[in-house]
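Only a single protein chain was left out; the remaining protein chains are all shown in position.
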Amino acid sequence: MNPRPSSADAGTPALSIRGLRTHFRTQSGLVKAVDGVDLDVAAGECLGVVGESGSGKSATFASVLGLVRPPGRIAGGSVRYFGRELVGLAPAEMRAIRGKEIAITLQDALTCLNPALRAGEQILETLRRHRGGEGGAALREEALRMLSLVGIPEPAARLKQYPHEFSGGMRQRVMIAIALACRPRLLIADEPTSALDVTIQAQVLELLAALRRELGMTLVLITHDLGVVAEQCERVAVMYAGQIVETGPTREVIDAPRHPYTRGLIASIPRLGETRRIRPIEGQVPDLVNLPDECRFLKRCPYARAACRTRVEMTGAGSGREVRCVRADELQEVPA
Amino acid sequence: MTDGAAAAVSAGRSDSLTRINLRRFARDRISFVAALAVVLFVVVALAAPWLAPHDPYDTDLLRRLQPPGWMEGGDWSYVLGCDTLGRDILSRIIYGARISMSIGVVVVLLACVAGTLLGLAAGYFGGAVDVIISRLVDVLLAFPYLIFAIGLMGMMGPGLQNIVLALVYKEWTISCRVVRGETLAAREHDYVRAARAVGASSRHIMWREILPNILSPVIVVATTRMATIIILEASLSFLGLGLQPPLASWGSMVADGRAHLLEAWWVSTFPGVAIFGLVLAVNVAAQGLRDAFDPRLVR
Partner (left out) sequence: MRLAFIVERLLQLIPVLIGVSLVVFLMTLLTPGDPVEIMLGDQRATKEQAESLRRDMGLDLPPAERYARFVANALTGEFGRSFFHRRPVADVVAERLPATIELTIVAMAIALAVAIPLGVVAAVRRGSLVDKAATVVSLVGVSMPAFWLGIVLILIFAVQLGWMPVSGRIDYAYELPRITGMYLVDSLLHARLDAFANALHHILLPAATLGLAMAALLMRVTRASMIEVLEQDYIVFAEAKGLGRARVLLRHALKNALIPTVTVAALETGYLLGGNTIVETVFGWPGLARVIVEAIYARDFPVVQAGVLVIAVIYVGVNLAADILYSWLNPRVRQ
């Protein structure tokens, strides 16, 4: 097996997660939603995090921001933001970071915006919280500037409107505006396009890319859509059942996936001009409560062997690539 | 999968949703105990002649306002004391259970039947039928419950029959609204469209297709309303507008004791405890039933 490469050398990573474990206590037992995640996000890059529902991708980044609520809790691990440890941080300090340094946007803008408050109020709220000293007029200017930045026409009028008066795409932009109001260095976008029409999706992704360039922001794009990742992200991390199973430069991972799950994902995407059948991945996500000591993809993996019945760790698989698969080297030769 | 469904599947038979929910209800210990308490009340009421230590109508002025057994001057054979006419309070409470509960059941039954029929008609036929029924419901609901009931009782006069009527006249609106809403929703479902496409008559559709599917919310409403009706009947009796002597409901017993609160608090207190106990048990059991049948509460 190849030894794991040392962590990024060019400057401190924006985000450095080591051994993160987040558990939820439910009536059926302890759900290990995030079970030992190691991840680095370099400053200024765009990282895509791919996985189906239940893979733990949202829970991982909720943990980063300390937004995990009972019955969930962070059971262990470390999260460093530009070197600063976030796990176990005092609540007041965590609150100072949220919105100002690290911001998050969630999937459905309709449910994220308080229906009873005007849009302007919801932007100004963040500004007042983190830049309170600057005075009302200055903050209002900033809010208007943000709305223009995200491409909302007539921002002054929009400030006074309620969320339900906006269209879907515009709501998403408002949410982005709120998230970026205080110019955070890291934006985590959780399924930014899943609730939108295809044409609007493209616009929002364009917007995110442009903002990234302008503000020099680090962006983490959480999605189940590989197409989005292929377009926007330099690197991608694939998650399955609470663990990361593969990471690497996007182009390489998509062209030559090493983990059987990634292969399955890519194979199940319909492609223009292809005549072969789409092969879905058989089976279901494992029960996250009773996880045996074996590869979690075992029951659905077409390449499973007896050797897979053991705890599998991430191992290096080429420059900047890692895979969690015992047979990764062998399978390199097998066509997808 | 829920535990119940999984268990059923593994046992090799398919359980109806009702069975599964009932089992969930049984596992909620507090509600189950409450349901047992209600059953106990029913049993006591039915077995009154055998359970009551004395004749509830037996007056004896010598025992007038006699204190309960554990107090000075009391007699353990008249354990809860005696009322203004020397009648045994415990026996009166036991027999009173019959009145209070039977009125409750009869009113809820009549009201739910009437409300369901009218609600089905309003929801299914729509148009003029719906408008008339809905207007009627709106107007009736514009009256506070007790005000309406005492107004009616005041005009009609006291009596068992009149109490039942007065309460039913307003109560049917509750189930009618629920059924109308459910029918309106059910009407758009495919199984109704299919039945209509095959040429089934309106009556058949309402009766055989829609009704079985909306029974569940009606039952929930009925059990919830039971407690309210019992309190309403007791309140009407307390005001003296209800039953006439010698018939005694718990409410009128409480009223009887009012004049003697200072020297004989037990005359008003114990019947009140009975009402409170029964209503509490019904409420807790009904709440448990609601929770068990609620598809949104995933266990």
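So that you can tell them apart, the chains are marked A and B in the order they are listed, and the count of residues begins at 1 in each.
In this text, a contact is a pair of C-beta atoms (placed from the backbone, for glycine too) under 8 Å apart; a residue touches a chain by one contact, two chains touch by 3 or more.
As the structure is a computational prediction, the values presented were derived from the model and not from experiment.
Asks: Among A:A96, A:A202 or A:L215, which residue is in contact with the omitted chain in the full complex?
Replies: The missing chain is touched by A:A96.
Asks: Can you say which of B:T84, B:N213 or B:Q287 touches the chain missing from this structure?
Replies: Only one listed residue reaches the unshown chain, and that is B:Q287.
Asks: Among the options A:I178, A:V229 or A:L265, which residue touches the chain absent from this view?
Replies: A:I178
Asks: Mind pulling the subunit A residues that touch the left-out chain?
Replies: On the subunit A side, contact with the omitted chain comes from 65, 67, 95-100, 103-104, 106, 108, 111-117, 125-126, 129-130, 162, 164, 175, 178-179.
Asks: Under the stated touch rule, tell me which residues of subunit B contact the chain that is not displayed.
Replies: Contact residues on subunit B toward the absent chain are 135-136, 138-140, 142-157, 227, 231, 234-235, 238-241, 251, 254-255, 258, 261-262, 265, 268-269, 272, 275-276, 279-280, 283-284, 287.
Note that in this section only the chains that are shown with their structure count from here on.
Asks: Between subunit A and subunit B, what is the gap in Å from one C-alpha centre to the other?
Replies: Computed from C-alpha means, the inter-chain centre distance equals 54 Å.
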